[in-house]
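Every protein chain but one is kept in place in this view of the complex.
Entry: subunit A
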Amino acid sequence: MPICPSCEIKFNNWYDVAEHIDLMANKRSDKSHVMWLNRNLSIKRLSKEELAKKLEDYFSTPEGLGMWIRKRFIEKFYGENPHPFILAMQKPTRGVLLGYVIEHQHFLKNWVKVLSSIVFKTDKDEVVEYELENIAVEFIGYKGRPSHYELLLRMGESLGMSREKILNTQPLPDTQFAINTWRRIAEEKHWLITMACMHSLELVADRSLRNYGAKLHYFDPQILTSDEYSQAVKDFLREGYEADVSHAGEALHLVEKYAKGIEEEIQINVLKSFDAFSKYLFARLERGIELEPQLMRVITR
């Protein structure tokens, strides 16, 4: 059922959505509707007819919901203007990696909390299993391997920052904003929406994105064999590089399987999650700049 992607009011058809958005954006200059249009559809004003058509096209899923999510992710993070943090990851400096560590510990802690809300709400055993395994991999350790959280902290230590210092650093405002966004989704929305919003973020390290039009990898894979980086850095990056390949795909497959009837609601919340993620990735870079002012070059080039 067509929904306003900004305020989530439901309508009977896309023309009615367009009429509503036209009223909110053009007559009332409502910032949240205007921002949604600017960020997702067009910065150029469209007629109601054009807008209805564009909305319908934008939300249509000829290749399935999972592929829609994948393509939108690529557009936002790996398209013509890749996210500055991903650009910085092509040859990460100590500042970039430490920015990653300091902000990401907060992300990971919140990650498992939000996933546990899916476990709490779902009645599908395969989803419970998938999420519990994910929680173990991220936070507890799995099959004799240290958790991603532990590998992250070791990476930070190998870069010369003590575990205590890392753990005692509060998140930057953009990280906190993003965390709040995901917590709100987990508290208020259907578990399937939460699942889509969280696991679509794992696409960031999915190597197969290149097959769907991504211009870059998350990082230059040569890092994994380079002498310029410590073993702990390589261990952390390799884990994501290898684990998330099929991982995000598996979650998207589950989402698609159960999504009937709430597809649009999933789509618009996934877009909100992407915006939060963009802010959060930027916070990693902002933290890096604090430690290494020359990093400004990455964003002002």
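Observations, loosely collected:
As a convention for this text, a contact is a pair of C-beta atoms (placed from the backbone, for glycine too) under 8 Å apart; a residue touches a chain by one contact, two chains touch by 3 or more; residues count from 1.
Here is the rule we go by: contacts and distances are computed from a predicted model.
For the chain that does not appear here, its UniProt entry gives the protein name "TA0938 family protein", which is one of "Methanol:coenzyme M methyltransferase", "Type 2 DNA topoisomerase 6 subunit A", "TA0938 family protein" or "Protein-export membrane protein SecF". Within the complete assembly, A:45 is the residue of A:10, A:45, A:91 or A:253 that touches the hidden chain.
When you scan A:20, A:83 or A:106 for touch with the missing chain, the hit is A:83. Residues of subunit A that touch the chain left out of the display are 25-27, 29-31, 34-35, 37-39, 43-45, 76, 81, 83-84, 173-174, 177, 278, 282, 286, 296, 299-300.
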